[in-house]
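Take this structure first; my questions come after.
Of the protein chains in this complex, all but one are displayed in their positions.
Up next, chain A:
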């Protein structure tokens, strides 16, 4: 067995308690260990991706128990891509948090951060449905801590809402798993795939109930329309660098949908045929529409970006809901793009908030707004999916993949009009924040009003004045993310080829199933 497979999960799992127990009072050492761990995880995941790139599926049996009985980790092209994406984002966010000093505003940022990374990586690699639940809980419990990092009344209230909602989601997850276990007698994904394919349609009403409940759970995570309402409040009240990390958490939901509904309840499986795609597609279209309207209507920059994240989830889920190899390939390209773009936008929104408060309104001049406004412009182009950045290519791929679908006009109309509304909303916000503030003569601005606005818009408990000299590291991180988006555009060819290969691997799961269950016969 190749022990490298489990290394990216074990490493943060060891570093996090070390940070809590040994380095509690040494912020500098915490930072060094946290960055070192993130860099190492990135190296490990890149090595794993190189191993998975040729299409081999690797199975890691924990405790050397063979597959249907023990817990397994599985590394294929899809997991490899997702863990690399996670570790890139994690490194960017941890550097940003250090650069802006967010990590010093509350206790245990770095430990929670490492636990969060561990949970996300685990969720992407596990091959066992119950273990997916456990890793969900690991990443959620770390995210609760990060969500209320630095405190403040509003953040706590949003945090309670977030925790309660996710606890309900977890309970539903257990109900779904229990139902599926009661019917099939297994929770290993490969084993489930075999048993579900063997079942006849008449006997499996209960299994269909379980499949739909599972879809609901993942839809909560992925913020699909009727279940999306936790996201804007949670993300806009969370510390925004943390919200940038949360950009990958909605993708955990999308990944789970993709994994479970291609492998277990795949499009060819008789009992769940049409069960998922037919419901997910309209929901995804509505998600995109509501997200675009939300971008237009947001009055706070945090909410604006949160709704931007919902639009990108909408586009992504449209592509996933088609359940064809071409559409899945487009979805994979779009996952990488939208994660990076949303994270970049959250980081820029954080810098705007640091300088002028959260409101999208004409305000006083901001220090260093020139560079920031250029970055906002680029990030807005990326998030809305305008040319020349990778969002445009991603949307083009999604629309091209939808060409043969019955609802093709609906899909095209929603994506195009949604993009238009999103870009209008972002342009409006950008104009108000960066442009109009220059046009306001000083005499028009009542100093009291400005002072009041500052007090109101900063979240309680972090009334920091605008920094005199902006730190360089956050800008470097933003530029690095921007460069990543540009690279994704330039190397769209190799990236789509990888995505095509991944989609092909997903839609012929025999290799996956045989490798996982092959351990039993060994």
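Everything that follows uses one rule, which is that a residue touches a chain if its C-beta (ideal position, glycine included) is under 8 Å from a C-beta of that chain, and two chains touch if they have at least 3 such contacts; residues count from 1.
Note that in this section contacts and distances are computed from a predicted model.
Under which of the names "siroheme decarboxylase", "Amino acid ABC transporter permease", "Monovalent cation/proton antiporter subunit C" or "Transketolase C-terminal domain-containing protein" is the non-displayed chain listed in UniProt?
Cross-referencing UniProt, the chain left out corresponds to "Monovalent cation/proton antiporter subunit C".
Tell me which residue among A:163, A:424, A:486 or A:504 touches the hidden chain in the full complex.
A:163
Which of these touches the unseen chain: A:132, A:233, A:260 or A:310?
A:233
Please give every residue of chain A in contact with the chain that is not shown.
Interface residues of chain A facing the absent chain: 130, 134, 137, 141, 144, 148, 151-154, 156-161, 163-164, 167-168, 170-171, 174-175, 177-179, 181-182, 185, 233, 299-300, 358-361, 453, 456-457, 460.
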